[in-house]
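Note that one protein chain of the assembly has been removed; the remaining protein chains are unaltered in position.
The block that comes next holds chain A.
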C-alpha cells in the first residue's frame, strides 16, 4: 500500500518481456500519479499494447514489478482488476446486442443489482449521447459511437484507473475531439488515465506526462513542454528575393544552412527573443533585405525524431 499513499496509481519497474528471441519490452519503468493523464507515445510495434497488457494483468512479464492502485499485479490480481477498467485497441462491443444490452451485460457480470445496473446504463447512455441509439444493435453504430459505447462499458464498474489503448485510432477528427473531451472529464472526476497513442498531438493535448516508447525502451519522459525543451530545434527561416541576396546573407550568417532551391536560410537559435533580435541586428548592419521571416519552435514531431533517430511515419503522415 506504500505506493498508493504517495499518490501513485501505477508504479512499474524493470519490466521485461520477450517472445522467443524478440524483445518487446526492454526494462520499462513507469510512474503515474493518481488523478492525472499519462500518455505512452510510440509508433506501431513499439510495445505499447504489451505494456498495457502487463499493467492490466493480462500478461505476465518475464521480469519486473508492477503495482497498480496499491496492489501487486502478480499476487493481488483480483484487487487490481477491481480497481481498473480497460478499453482495448479495437472496440470490443458485442455487435449483436444493442447499446443498452451491452451496458446491462457489463452490470450483470459485475453482479450489480438489476435496478442499479439499469440506472448506471441509463446514466452512461445519456452522458455519451447514445440515448437515441440505445435500442439499436451495436453493429449499426459508427466508429465514434462504438468507441464511446466501448468506453461506457468500461465505466460501468466505476474504475479508479482507466487504460485506453489507442482510443482514437481510426476516428474522424470530430469523434476524436469528442473522445478527448470525455477523457478530460473523466480526469476531472478524479480518475487516473493511462493512454497509449501514436499521435503526438493527442499526447500533447491530453497528457500531464508523456513517456516516449521506442523498440521496447522508454527514450524520454516528462511533460510536453519538458520534452520540447530537450530538442534544440528552434530556428528562424529566412527567405530572400534572389540568389545574390541569399549569397550575401549566407556569408554573414555562416552558422545557417542554406537551401538554394527555396532561396532560404535556416538559422538555429535557442528560442529566446534576445537571440532573434541579435540576428535581425546583424541583417540590418549588412543591409540585407529579407523577403519573409518565420520562427519555428519544435513540436512533438521534432522531439520524436530527435529522441528516436527515426521519424514516426504515422504521425508525420497526418
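Assume a residue touches a chain if its C-beta (ideal position, glycine included) is under 8 Å from a C-beta of that chain, and two chains touch if they have at least 3 such contacts; residues count from 1.
The rule is simple: contacts and distances are computed from a predicted model.
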The complex's invisible chain, by UniProt name, from "histidine kinase", "Malonate decarboxylase subunit alpha", "Transport permease protein" or "Amino acid/amide ABC transporter ATP-binding protein 1, HAAT family": "Transport permease protein"
Hidden partner chain, touching residue among A:57, A:160, A:197 or A:234: A:57
Selected residue (touches chain absent from view) among A:74, A:105 or A:306: A:105
Touching residue (missing chain; options A:65, A:78 or A:243): A:78
For chain A, the residues touching the chain missing from this view: 53, 56-59, 77-78, 81-82, 84-86, 88-90, 92, 94, 96-97, 101, 105-106, 108-111, 137, 153-154, 157
